[in-house]
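A single protein chain has been omitted; all remaining protein chains appear in their positions.
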Amino acid sequence: MPPFFIITGIVTLLGAAFAMSLRNLVHCALAMAVAFSGIAALYLQLDAQFVGFAEILVYVGAIAILIVFAILLTRSGEAPEKSVLTSGWMAGIAVSAMVFTMLGWAVLNSSAIPKETPPAPVATVKNVGDALMTKFVLPLEIIGLVLTAAMIGAVIIALKEDSQKSKSEDGGQQ
Amino acid sequence: MFDKFDQIFVTALHWLVSFLPEGLRPFVSALICIAFVMSVFPGVFALTTVLERKILGRIQNRYGPNRVGIPFTKIRLCGFGQFIPDGIKSLTKEDIVPRAADKVVHFLAPVVMLVPVLLAYAVLPFGKHMTITDYDAGLLFFFAVGGAVEVSVFMAGWSSRNKYSLLGAMRAIAQMVSYEIPLILSAVTVVMVVGSLNLSEIVKHQNNYTFGIAHWHVFTPWGLVGFILFFIASLAESNRTPFDLPEAESEIIAGYFTEYSGFKFALFFLGEYLGMFAIIGLGITLFLGGWTSPVSFLTWIPSYLWFLSKLMTIVFVFIWIRGTLPRLRMDQLMNFAWKFMLPLALINILVAGIWHYMAADWPRWLVCSAIIFGAYAILGRGLMQNQNFGKRIYRYAE
Partner (left out) sequence: MTPLQACLLISALLFAIGFAGAVTRRHAILVLIGIELMLNAANLNLIAFWRFGPHPEALTGFIFVLFSMAMAGAEAAVGLALIIAIYRHKKTSNLDEVKELKG
């Protein structure tokens, strides 16, 4: 296993662990951004360049910023109250451990996983564009529609309802 | 013979790397390229700070700095040595961290700003065969790391626990996100016509000459509009006047880097200017022909000198605009981005498509120019009509 892969994996997992366990919400959001960049680095090592760059653009550049704005707009940036965990947290951790054990066992002992590594695929932007325009053109159009609907929906949900018709532009990005 | 001058850096790199065994070559080559970028662009940054002060001074009818030439001597050099004492001052000032500040985030914010900005230089073609990493999706990489700068702006503003810093950071992020869209859409027109996201490919596409004039994208109707939109959006992305509300001294003291002093402030300043150079470099690559020369009888000048001179010309225009135009208010800025630049960028994409599919003759110039001019007139007139210059309406935050 190349050492860079192990380091990237550890950074990603540490970022995710910190994102879920810190008390201060803004620190959680920043740890999540670190986890996303770690995942983007993993994509780059798996020869998926376009997806890696798109991950940084979409997740770190847009979704992390959205989450941070929402933390500020809901005034959750200050110190939290006594407990940050829900009442049934032990069951949650137990179920998550079970999920991981099952998945790990399945991965390590599966016979469906090929033993030899195929050569690196050629995922140039031209091939991706061709695939998007010929084989996957219907999902492309549908995703345009879904994104428009989500954008309009998010703006309408987060709109301030008061008598004076004032529009606010929060929550409507991406 | 002029080819040798042109490729002198590439041959030097290959010669230096040839001394090493095969395994180490990529790493050492990368290190030498990093050293090149880290020495040239901060040097250009130092020159630009002095140039900016002198040019702004002349625009404001005064001299800029004109005393400091070479330190410890009497040689004045018209004040171009000013960056040396400025740099020493920034490095030796006391590093004040507010007591209530979030120490780790406060420390990391300048670093998180500088790293993506320096990464962006990896895909710019500085000369012929002089791109550090020639990614297939190079343009997407550039915009991705541009988006990562916003996280650092938020980190700086929030960790200072200062309401002015936070306000400045929110405004800066809103501005950067709003202007990213016309920036990317005006770059999309170039991608459509060239057919590739690879930046070297885009420059090669502009390397043909008709009647001695190069086929730069800026010499086409969609390219001219695209370049103007890209230029305005890059002014906004670098937080330069007239879009510098988030960091202007008379508005919000210094915005998101109010609580930074000493070396961290110097890092922010460096990061901002390097970001400006990177985005101007991208604009040059996309619209102004990158490292190609405008006229065919001047191709003997080395390609990197062309890139550098175009960069300094656009930096001069940036400084000129800073000295000339007043600042835009936040809502005027957002209106401009969403209601004027975004529709114009979308219409520009349509025009680029029409250009690509019409025959290469004079009708397509007429049709494309007519559509763009009509769109500009309608949008401009339409938006100016909605301006009510009457009594002001106040909306309070809650």
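Read from first to last, the chains carry the letters A and B; within each, the first residue is number 1.
Here is the rule we use: a residue touches a chain if its C-beta (ideal position, glycine included) is under 8 Å from a C-beta of that chain, and two chains touch if they have at least 3 such contacts.
All of these numbers come straight from a predicted model, not from anything done at the bench.
Partners of the chain left out, restricted to shown chains and counted across the full complex, are A.
The set of subunit A residues touching the chain not shown comprises 1, 5, 9, 12-13, 16-17, 19-21, 25, 28-29, 32, 35-36, 39, 42-43, 46-48, 50-51, 54-55, 58-59, 62-63, 66-67, 69-71, 73-76, 80-81, 83-87, 89, 92-93, 95-97, 99-100, 103-104, 107-108, 113-115, 117-118, 120-123, 127-128, 131-132, 135-136, 139, 143, 146-147, 150-151, 153-155, 157-158, 160, 170-174.
Operating definition for what follows: only the chains that are shown with their structure count from here on.
Measuring from the averaged C-alpha position of subunit A to that of subunit B gives a distance of 29 Å. Those residues of subunit B that touch subunit A in the complex are listed here as 102, 105, 135-137, 140-141, 143-148, 150-151, 154-155, 158, 166, 170, 173, 177, 195-198, 334, 395. Residues of subunit A that touch subunit B in their complex: 26-27, 30, 33, 37, 49-50, 53-54, 56-57, 60-62, 64-65, 68-69, 72, 77, 124-126, 164, 166, 169, 173.
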